[in-house]
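For this depiction, one protein chain was excluded, whereas all remaining protein chains were kept in their positions.
For reference, chains read A, B and C in written order, and residue numbers begin at 1 within each chain.
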Amino acid sequence: MGRYLGRKLLIYALTFFLAVTIDWMIPRFMPGDPVSLMIARIGTRPEAAEVLRGYFIQAFGLDVPLWQQYLNFWKALFQGDLGVSIWLYPQPVIKIIQRAIPYDLFILLPAILLSWFAGNHVGALAARARWLDNTLLPVGYLLTATPYMWLAILLAWSLGNVAGVFPIAGAYSFSIRPHLSLRFILDLLHHWFLPFLSLFLVMFGGWAIGMRNMIIYEMESDYSRYLEALGTPQKLIRKYAFRNAMLPQITGLALQLGGIVAGAVATEVVFAYPGIGYIILNAVQNQDYFLLQGCFLFIIIGVLLANFLIDIVYVIVDPRTRLGMTGE
Amino acid sequence: MEQEQPKKVRSEFIFFAWRNAKLRIGVSILLVFIVFAVVGPFLVKYDPYEYSGPMGAPPSREHWFGTTIFGQDVFSQFALGTRSTLTVGLLGGCIGTMVGILVGLLGGYRGGMLDEFLNVITNIILIIPTLAVLIIIAAYLEVRGILTQSLFIGLTAWPWAARAIRAQTFSLRVREFVDLARITGRSSLRIVLTEIAPNMMSYLLLVFILQFGGAVLNAATLDFIGLGPTKGVSLGLIMNNAVLWAALQLGMWWWLLPPGATIAAIVGALYITNVGLDEIFNPKLREM
Amino acid sequence: MLSLERVTKVYRLGAFGLQKLIAVRDVSFEIGEREIVSLIGESGSGKSTIGKLILRLTPITSGTIRFEGTDVSTLNGLSLKEYYRRVQGVFQDPFASFNPIFKADRVFRMVRDEFYPQVGMREWNEKVEGALRAVGLNPPDVLNKFPHQLSGGQLQRFLVARALLLDIRLLIADEIISMLDASTRVDVLNLLADLKARGLSILFITHDLSLGYYISERAIILYRGRIAEMGPTDKIYNRPLHPYTEMLMESVPRLDRKWEEEGRIERKAALTGSVPGGCVYADRCPKAMDICTREEPELKEAETGHFVACWAR
Partner (left out) sequence: MLQVENLTVYYKTIRGYVQALEKATFTLADGEIMGLAGESGCGKTTLGHSLIYLRPPMNYIGGRVVLDGQELPIWDMEKMQEFRYRHISLIPQYAMNALNPTRKIGKMIAELLESRGVSYSEILPELKRRLDLVQLTQDVLKMYPIELSGGMKQRMVMVISTLLNPSLLIADEITSALDVSTQKAVCEMLVEFRDRGFVKSTIIITHDISILYQIADSIMVMYAGQLSEKAPTEVVFQDPRHPYTRMLIGSLPKVGVRYQEERLRGIPGSPPQLLNPPPGCRFRDRCPVAFGRCTEVPPFLEISPGHSVACWRAF
C-alpha cells in the first residue's frame, strides 16, 4: 500500500513541478515579446506605456538571469504571490481566485458526486433491463458527445429563456446583497440549478455507459460464472459484479477530472457564473496573463488533490492495492 | 471448400459490419457532415462576417439559419465552421494518434528504463487537465490558426492513447510470433512495423476515432472561451459570439442551437461508430 | 557444440526494476553433436528462460553461452544472423507462433527475405516443399492457408520445416508438444528423433517426464533455476539421486504403475513452498539436514556422467 501511494505521490510531485515550470516558461519562451504584446493590446498612451513596461518587467522579474527568475517564481508561489491582476487592477490574483473557488466547489462537488452515483446505479440497472438498456445507451452516448457549453445553452434557452423558470446568469440576483438568509440561499440555489444540471447531465451519460459496459464484463467473468454454476441467485452475483465494476469507475473518475474542469469552465461562461471558468473568460478578454497563470496553477492543484483523494479511496476499496499486488 | 476460408473470414467481417446498426447509423451521420463540410461552403451566398441582412432575423428563405445580431448570415458561418471543426478534429486526432502510437509502441516494445521514463511522462500529462494547458498556450499565441490549434490539441491528447497502445504492444510483444521473427534475424523496427502494428490496426482505428471526437470537443471548448483561431470561423466561435452578444437573453435560438447540435451529432456519431466497430472486431461483444 | 558456463539470469521487476527475480542461477551444461538433451522442470524452474537465453531472446545476466567455441553474447548484426542460420527454435503455442492475420507460409517468406534473397522463387518453392515433405506434411494441403485453418500438430511441423530451410545444427524445442492433442503428440516427437538422425542436436524443454524419457539420451532436472540433477536419462529415471527428482518420479502419473503401489509421499512437502537460504529444495526435502538450510550444494559428479547437487549424496 505504501509503495502504491508512494509511487503516485512521486508522480503528482513531478506533475506539479512540471506544471509550474510550464506556467513559468510559456510567457518567456513563446515567440514574441509578451510585455510589448500586452502593452500594445492594452493600448495606452506612450507615457503610460513606459510605466507599464517598467512594471511588467519587474513583475515578470525579467531583469535578472533566467535561473533566478525561475527560483523567484517558486519563491513567490510559496508565499501565495501570484502577481496582480490587470483586469481588476490592483487586486492580487490570489484574492480573485479565492473569491471564485467556493462557487466552483459549490457546482462541481455535487455535480461530480451525484452524476457518478446516479450514473453508476442507472448503468447497473441498464445492464439487466433490456428496455432501459435500449433507451439508456443512445441517450448516454448523445449526452457524452454533447459539448458542455451547448447543453448549458440548450438548458438556458429552454428552461431559462423560453419557459422562464430559471435565471440564466450570475450566482445570485443583482437585487440581493449576499447575506445569510433563507431568501438569499433560495436565490443562490435557484441560480445554481441550471449550471449544476448541465454538468450533471453530460457526466451522467459517461458514467452510466461506463458502468453498463463494466458490469456486463464482470457478469461474464470467471467468478460470476462459478457462482452461477453453483446456483447462486442473480442478486448476489449482481452485487459482486457491481462492487467490482465500481473499481474501474473510481479510476475513471481520476482520469475524467481534466475533462470535468474543462466542462465547468465552459458551463460557467454560459451562465456567467462567477467561478474560475468565468474568471478565465474575463482574463482572456482582458489579456490578463497573471490571472490566467494563477487560474492554471489552481486548476492543477485542485486536480492533483482530487487525484490523491481518489487514490486513497481506491486503496480502501480494492484489497489488491492494499496487499501491494498491483503496481498501477 | 477449404480454399475459400480466407474469403469467408473477410465476408464474415462485412456481414457483421452490415448487420451492425450502430455502425450503419454512425457512419451515415458522419458521411452527411463530411459531405456538407466539403460541399457546404460552395453553397454559401455571403461572406460569413459580412453584414448582409437584417439584424437578428429568424430563419428565412434568404437566410436559412437566420442572421446574427449584426446581420451576418448564420448559415455561411455554420457551413465554414463545420468545415474547420472537422478539419481540426481530423488533424488533431491524427496528431494525437500518431504521438500515442509512437510513444506506446516504443515503450511497449523496448521496455526497460525507456519505457519507465515514457510511462512517467505519460502519467504526468494524463493528470494535467489538457484544457488548462491549452488555455495558457493559446492565450500567449499572437496568431492562432487551425493548424496550430490542431497541433496543440493533438500534442496534449495522446497520453491515454499511448497508455492503451503500450498495453496492447506489451501483450503482443511476448507472443511467440514476435520471438520467431527475432530469431529470423529481423530488426526491431521491422518487427514493430510488420508484426506488431498490423495486429493492432483495428485497435488503432478505434483509438483514432476517439481522438477525433476528443479533438472536436476540445477545439469547441477552446473556441468558446475565445481562444479559437484568430481568423476564420468555427462552430465553437459561433457559440462564443452568440453567448457574448446575449443571444440567450434575446432568445435567438437559430444562432445558438445549430453549431452545438452539429458538434454533438458529429461526436455522437463518432462514438456510436466506435461502439459498432468494437462489436465487430471483438466477437465477445457480438450479440447472437 | 553448445556449452553453458555458470549462466545466470536475473529479471528486474516492479517500479524501476527494484525487485529481482533469479530465474536461472549458475547453470552449466553442454549439448554435444547429434544429441537430444531434455531440460525438465516444473513451472518457474527457469527452463524456458534457458531456451530464450540460448536463442538470444533475452540478455544474459552473467556467465557465458558458447556455440562452437564462440561466445554468443558477442554476436551482432551479421554474425548474429549467421548464428540463427545454425541455431533455431520452435515454441510452445503453435497458434501464437503465427501472426494470425497473415497466411502461415509467411514464415517461409521471412526466412527467404532475411537469409536467401538471391535464391530464385522457383528454386525456393522447391526447397520449401522439400522441407515440408521432410516433416511429413503434404505441401498442397498446408500451403496458402491461414494459421487457424491448420491443426496444432501441422503448425508445429511447419515451424520445424522452417528451421530446416536453414543449415541448422541445433534446435531449441520449447515445450513444443504440450499444447497438442495426444493423438498427434507422438508424431511430432518422432519427428525430433528423425531430425537427430539427420545430424541435428536438440534441446528438448519439457515438463512432462515421460516425453523426456522417450526421446532423449541425457536429461537435466531443473528446480527453481538451478540444476538439481543431470545425467543419462535412464539413470536419472531409474535411480534418481536428488530427492526432488525422486519426488517427481513418484508423482508423475505413469501408465505402468499406480501411485498407491508406492509409499505415499508426504503430502505436506508437496504443498508448501517458501524461499530459504541454502539449498532451494530444503524446505520441501524429506532428507534435509542442517547444512542444507545454510549452504547451497554444488553440482558434483556422483558417478560417470551423472551429476547431482545435494548434500545428502
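Everything that follows uses one rule, which is that contacts are C-beta pairs under 8 Å (C-beta built on N, C-alpha and C of every residue); 3 or more make two chains touch, one makes a residue touch a chain.
Keep in mind that what you see is a predicted model, and the values were worked out from it rather than measured.
Looking at C:Ile31, C:Leu53, C:Val72 or C:Leu189, the residue that reaches the missing chain in the full complex is C:Leu189. Annotation: of C:Glu33, C:Glu68 or C:Asp181, C:Asp181 touches the absent chain (contact as defined above).
Interface residues of chain A facing the missing partner chain: 221-223, 225-233, 235-236, 240, 243-244, 247, 317-320, 323, 325.
Residues of chain C in touch with the missing chain: 42-43, 151, 153, 181-187, 189-190, 193, 207, 209-211, 213-215, 237, 247-256, 258-259, 264-265, 267-268, 270-271, 273.
Keep this in mind: only the chains that are shown with their structure count from here on.
Chain centroids computed from C-alpha atoms place B closest to the centre of all protein C-alpha atoms shown.
One simple way to say how far apart two chains are is to compare their mean CA positions; for chain B and chain C this gives 49 Å. The distance from the centre of chain A to the centre of chain B, with each centre set as the mean of the Cα atoms, comes to 22 Å.
Annotation for chain C: residues touching 2 or more other chains are 15. Chain A makes touch with chain B in their complex at residues 11-12, 14-15, 18-19, 22-23, 26-27, 30-32, 34, 37, 141-142, 144-151, 153-154, 156-157, 160-162, 168-169, 220, 255, 257-259, 261-262, 265-266, 269-270, 280-281, 283-285, 289, 292-293, 295-296, 299-300, 303-304, 307. Residue ranges of chain C in contact with chain B, taken from their complex: 15-17, 52, 55-57, 80-81, 84, 88-89, 91-93, 96-103, 107, 110-111, 114-115, 144-146, 149, 159. Residues 120, 123-124, 126-133, 135-137, 139-142, 160, 213, 217-218, 220-221, 224-227, 236, 239, 242-243, 248-249, 251, 253, 256-257, 259-261, 263-272, 275, 284 of chain B are the ones that touch chain A when the two sit in their complex.
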